[in-house]
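One protein chain omitted, others in place.
Labels for the chains are A and B, by order of writing; each one numbers its residues from 1.
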Amino acid sequence: MDNLIHGLTIGSIIAFVAFGYALIYSILRFINFAHGEIIMVGAYICYFLYHTLGISSFFLSCFFAMLITGMVGVGLEKIAFKPLRNRSRLSMLLSSLAVSLILQSLASLIFGTSPRILTDFDPTITVLSKTFYVREIVVMIVLPFLAIAFFLSLKYTQIGLAIRAIASNQARAAHIGIPINTIISISFFIASSLACLAGIALGMEGGLTPSMGFKYSIWAFAVSVIAGLGSMKGVLIGGLLYGILLNYAIAYGSGLFADALSLVAVALILLIRGKGFFQIKLREF
Amino acid sequence: MDYLASVSAHILLYFIFIAGLGKYILGKSSVWSIGHIAFWGLGGLVVGSLTVDFGVNAWIALLASVLFGIIISFLIGLASLRLDGDYFVILSVSLSELIRVIAIEYRGPGGFNGIIRPTFFGVSLENDWLFIVLALCPFVIATIIITLRLEQLHLNRIFLLVKENEILAKSFRYNPVYYKILIFCIGSFFATLSGGLYSLFIRGTDPSTTTLYQGVLLFAISLLSGINTLKGVLLGALLFVAAPRMLEYIITAPGSATYSYNIIQLVYGILLLIVVLLTSRVPVYQK
Partner (left out) sequence: MTDILLKIDRLCLQFDSKFLFKDISFDGMAGDIVGLFGPNGSGKTSFLNVISGIQESTSGSILYYSGSPKFKTYFDISTFKGGIVRTFQIPELANSLSVADHLLLADSYFSMNICSLINPVNYHTQRNISCTPKALKYIRRFGLESKLQNILSTLSYGERRLVANICALLTGSRILLLDEPFANLSIQACDIFKEIVLEEINSFNKMAIITEHNPDNMISFATRYMHIQNQKLIELPIETLNESKMRNMLYTMSIEYG
């Protein structure tokens, strides 16, 4: 049962991250490799605010960290992705890889590679004689709320409509006057803030290291593939399931076993099924 | 170890790798094998474990590693090349990480040690230069000959057709998936070969050569200079081997080796970003 909860937590974080990937993918049709590093960036920003600047309230630090990380995401998009948007997808991919390199090395240079402690408190609550970490509960609650809020707004708000329009056909959306740049910036902001939240949760659990985001990146990729690239619904459910299974694999085997198993599973799923489970039906002609 | 020999060997080995990735995979197909370094690592891993743990003859270990590389690339290709290229990219990157992690788990971050070099018809290859001339050069020459020869076959035409226009290829009844898988396997063959030879050269494996960071750099270099001519491939190899050494020379940073490693990584990242932003305007790279 503990395993299940822990798996759900890991799964929630993976789902958060994968969700960010899916959001950006569905709008821009490219895999933003730098997204994994945003988790790390967000966590370090929170660290900076809380420890270095000494903001007394942890919640405030988190809040501002999310805002700042969101802006960082937007800024990255403007510098590294926007100029390449109408060029080639491969360029955007390479650019995101370059950004990921830059972010990782910057973090190593500024903060060093030894783990930093984000918080010395890691509160737990005990319910029905089982102990849970508060952050686990928070993440597990926030995720469905966010999911519902997001999907509702996709369906019922102007912005949501704009996002759907851009996702289905960017050129036409621009043609009918949707402010693509604004919407894309907003999406990056959302995705980056969520990643920051994930980073903070991770930071509370372990320490902060420059490469903390990378591992989750790879897992988020696996989920993205299984759920179908760009499928935001799929990654939320898939992420949770994946987290649970991953946790069991780690518990019974090892981290390596889990990684190997997941790659094999992804490959097998693709081999047999030929696409993601929630894949928007793309006609392969 | 003789410094010049080491540099020469590195150049020759990366020449083979970049030939596989640049000339074949990027030049003759639309497959983006960003994690191609996986096969370099795989080559070293298989050669290392077979020779050190099982005492297999080095040549046979090399052969085995190449076969293994082909099989793995075939499976990955089969799973993902029927689909949109992004799926393949993910699998490619995941594979490279996986192999790196397996190598570290299996033998630690220092990799294998004590790989014994093979003999060449009885001649010991312990001397670096002897190894280069008798073991590396033949493979490099073979690579060059095979590459040039392949371009004269009708098969080459099909590869280019599939790369450029899949619908037209299907009209002519060529299954694009077959050809993409084939070219990917060929590219992986060269990568595994070069990785295996590398481990024979340094008498061990070095997992630090298999990080995604290195893989991405090699990918970028292959893309930028290794697609058209073999001279370009050589240039790419030279660049890849020389650049870090020159940078290390220039950036004599105070502090630990990790510090300069990170600075170099940062410089590479920035350079890569700049190059990508600039060359994106060149039509050749539009796809």
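Note that in this section a contact is a pair of C-beta atoms (placed from the backbone, for glycine too) under 8 Å apart; a residue touches a chain by one contact, two chains touch by 3 or more.
Here the structure is a predicted model, which is why all the values come from computation and not from measurement.
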Practice problem: Quick one: say which of B:Ile37, B:Leu136 or B:Ile158 touches the chain that got left out. | Solution: B:Ile158
Self-check item: Contact set of subunit B toward the excluded chain (per top definition)
Solution: 151-158, 160-161, 164-165, 167-176
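Everything that follows uses one rule, which is that only the chains that are shown with their structure count from here on.
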Exercise. Provide the C-alpha centroid distance between subunit A and subunit B, rounded to the nearest whole angstrom.
Key: 30
Practice problem: Show which residues of subunit B lie in contact with subunit A when the two form their complex. | Solution: 32, 34, 75-76, 78-80, 82-84, 86-87, 89-91, 93-95, 97-98, 101-102, 105, 167, 212-213, 216, 219-220, 223, 258-259, 262-263, 265-266, 268-270, 272-273, 276-277, 279-281, 285-287
Quiz prompt | Residues of subunit A touching subunit B in the complex | solution = 25, 30-31, 33, 80, 83-84, 87-91, 93-95, 97-102, 104-106, 108-109, 113, 214, 218, 221-222, 224-225, 229, 254, 256, 259-260, 262-263, 266-268, 270-271, 274-275, 282, 284-285
